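Written out below as structure tokens is the structure these notes cover.
A single protein chain has been omitted from the complex, and every remaining protein chain is retained in its original position.
Take a look at chain A:
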Amino acid sequence: MPSIGAVRSESSGEIRSGSGSTPQKRRSISGGPISPPSPVKWKSPRRSVNGSPKTPSKEIEKDSDAKATRLHKSPMKKLSESFLDKSKWNPGDSKQMSAAKEALHVSTVPSTVVCREDEQNRIMDFCKACIEHEKAGSLYACGCPGTGKSLSMEKVRRALVDWAGQAGFQPPDLLSINCTSLTNTSEIFSKILEKQQPRKKTKSSTSPLQHLRNIYSKKQQSSGMKMMLIIADELDYLITRDRTVLHDLFMLTTLPFSSCILIGVSNAIDLADRFLPKLQSLNCKPMVVTFRAYSKDQILKILQQRLMALPSPVFQPQALELCARKVAAASGDMRKALSVCRSALEILEAELRESINSLSLSSEKGAFDQQTLPALDSLTNQEINIVRVDHMATALSKTFRSPIVDTIQSLPQHQQIILCSAVKLFRGGKKDTTVGELNKSYVDICKSVLVPPIGILELSSMCRVLSDQGLLKLGQAREDKLKRVTLKVDEADIAFALQGIRFFRNCLQ
């Protein structure tokens, strides 16, 4: 497969950011020329044009084919490698830092999609078989979000076109739809029809679906049939109450002279079983390819592959492993792993900035601050500047921790007492209560700790503030006192958050 995406070379940069150096070529939307934003020639940091899971651009492919040999050239080739030690990564240099961040961004598409070869091969084989035998077929790809489905579809698409060209078949038409962009579910048929017969005008009396059925029921005049590959993303948006649209879509592939290869992508694993039961009786159930959530090793491999493009190691290997393990245990979502890594990079950046500030401050005072050095003495020189396990741990805790405990700890005292009184009320097994009952419990607790209680008006407005924040749920009632109250936060969270304060601890005993 041609390597696209990771090629960051000067010339591919010219295609896009040539606009940066020749301002007169850029035009504003209204037609007048745009002047460059600053007097300094600002090179776009975006070098890889075709780095998107869904780019439609086809012409870039030809250029990148020629540059396939220059795979490992980094964007820093401008900075002469003579005065940069190749093995050391300098986070202070903004270019290197932004290159590292870009390598970890979700929108950067790697050249090869690792850990999904199996699924890609299966889909390729299916499509190849359809094209060879000139038969229609349907496939359903499912998996949790962030498991590489859309990415794999793009690769398969390109690969299919290449293979068809090489093997002598007619390359299939490609139609890629994201079902969220349809205003009406049956619009998908008009889109398919448009692609099938781009120039013909349809009679307004027949619906697009009927028209498609007519086309597929009659034998095509031309000899070699041109297949159409339809990739429908977020297929569950097509589910209506009577499930006709989804059903009709898949039935299109069962018509005798149908020429479409339908690939549906969605998150629900059992969509085919639940919503298309009739297809099973007709013996044309779609083939199901499940994209399982990434395991720890897979995540690690993908991260390492992305970071290979950088000239020197940026992360401590233990840090990457920690990230992979945590994310795999939580959801197996690759986007989250990338986000956590980028967050760790930013923490490193902030730390270095702070240490530079404090060093410069202390050198201004004249006394060199020796305290910052011993802590870093234990690490080798190289390790100071890369992302360590503690950075990664901080980034992970920021991502996975919910803000509830912090918020409860910083609530004003009366609101904390209200939460406590709710916890006490619900201990007996009751699940909801009224504001009046809550008030009684609240007054009791206030009496026991000798805090003057507030009136019921203020109490009910505080309950409303708590419900705005998502800690309580307040029902509707004509009178304030009769509104129903339920706790939305776990009792254990509240107890944990308030354990530092003695009287709450005693209260919640």
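In the analysis below, a contact is a pair of C-beta atoms (placed from the backbone, for glycine too) under 8 Å apart; a residue touches a chain by one contact, two chains touch by 3 or more; residues count from 1.
We take it that contacts and distances are computed from a predicted model.
Asker: Just to verify: the chain that's not displayed, which of "Dynein, cytoplasmic 1, intermediate chain 2b", "Origin of replication complex subunit 4", "Spermatogenesis-defective protein 39 homolog" or "Annexin" does UniProt list as its protein name?
Answerer: "Origin of replication complex subunit 4"
Asker: Which one touches the absent chain: A:S98, A:Q318, A:S363 or A:S448?
Answerer: With A:S98, A:Q318, A:S363 or A:S448 as choices, the missing chain is touched by A:S98.
Asker: Pick from A:Q170, A:S362 or A:T407: which residue touches the chain that isn't shown?
Answerer: Considering all chains, including the one not shown, the answer is A:T407.
Asker: Tell me where the left-out chain touches chain A, residue by residue.
Answerer: Touching the missing chain: residues 16, 19-20, 26, 28-30, 34, 37, 42, 44-46, 48-49, 51-55, 98, 101-102, 105-108, 144-146, 178, 180-181, 183, 185, 234, 237, 239-241, 267, 333, 335-336, 339, 343, 346, 350, 354, 398-399, 402-404, 406-407, 410-414, 439, 443, 453-458, 462, 465, 468-471, 488.
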